[in-house]
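With one protein chain withheld, the remaining protein chains of the complex are depicted in position.
Let's look at chain A:
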Amino acid sequence: MSRTRYTRHLPAAVVAAGLALALAACGGSSTSADGTAPSAAADQLNPNADLSKQSLTMSIWPDYSPKDLPQQVQQKLGFPLKVALHDTNEMAMAKLTANADSGVDVAFVSGQYAQALNEQGLLEPLHPELIPNLANLYPEAAQLSFDKGNKFSVPYTWGTTGICYRSDLVKTPPTSWNDLLTPAPELKGKVTMMTTERWLALPALKVMGASINTTDDKQLGQAKEMLVKAKDAGMLYDDTTFGAKLDKGEAALVEAWDGWCPTTNPKIKFVVPKEGSDLWSDTMVIMKTSKNKEAAHAFINYILDPAVHSWVAENILYKVPNKAAMDLFAKNNKAMLDSNAPLQMTPAELLKGESIVDLGEASTKYTRLATEISANQ
């Protein structure tokens, strides 16, 4: 069990941190501010290319893919796979944008990062005819607002943010983001929120009925007021260890990403508040500079194989947007699925969440908001 927990939390932490960084920081350059996305033209690819002459380098978070993936790829697809790691989206961006050719063929980054990379013309448009396994995806997987129709990214995992709580320490189960922002008096000192900009603002914005991608100063000002009030009333902040705190009973009610809520403890429950939440996704993208684009497509196609993709749900406890893989997972891991409410969420439920998109230069407003909340004493 402990092994599972470890594998589950580490990548989750990393992903989350990455996501967070991403959102916080996607300040746009002047080129993207006017909204003109210099999307790159597709290369001519040869569907019958000899893959054994190619080789692939992917960049991914640690422990986010099977350890033996390179051997599998060599065996099944016939070309070598080199795995490079990045701890956060931020580091991936630094790597992918620092030089003209990063040497990376396939990168795993969160959706809004894929969007930003595409706006810079750094991504190869996907050739769906080379990825027949796209058919395994839920139709909802093509509805993600950073890339409708999967033109340049294929979602690898997806999920949402909600309230994770101890059913034995909370008198009435939470249903609203207000239960987090203005908690019952007996919960004082036992409630945490995330500090990462976009998720810090999320509960307040949702309570107001605003978009979590808003750049309206008045709305953000209102959100700030609510968050300052919550802090004055004793709110604590935690981006990484809230699961462990719940487990130990140090915290009773926390804002959490679905995959991070340790529902393996039967006293811990997860709920998406009625005002709604976000929909995050980590995606696979192919770099424009790749010289192995046929192999890259074959690789993505291989990942979308149900037997391969279901590894993620089994080992990281993240939902994958792959119907065939989730069906296979449900068949083989009934007990695990039954005890894990976040894993049971349907794509339709997930899609009610609003995707966090790259805000370009306006993202600095969220950074400032977060600093203002932290600095408020």
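One rule holds in what follows: a residue touches a chain if its C-beta (ideal position, glycine included) is under 8 Å from a C-beta of that chain, and two chains touch if they have at least 3 such contacts; residues count from 1.
Heads up, the rule we're going with is that contacts and distances are computed from a predicted model.
Q: Absent chain per UniProt: "Amine dehydrogenase large subunit", "GMC family oxidoreductase", "Multiple resistance and pH regulation protein F" or "Spermidine/putrescine ABC transporter permease"?
A: The missing chain's protein name, per its UniProt entry, is "Spermidine/putrescine ABC transporter permease".
Q: Looking at the full complex, which residue from A:Asp43, A:Glu90 or A:Asp305 touches the chain that isn't shown here?
A: The one listed residue touching the chain not shown is A:Glu90.
Q: Spell out the interface residues on chain A facing the chain that's missing from view.
A: On the side of chain A, residues 20-21, 24-29, 32, 88, 90, 93-94, 97-98, 116, 120, 189-190, 192, 195-197, 231, 235-239, 248-250, 360, 364, 367-368, 370-372, 374-375, 377 touch the unshown chain.
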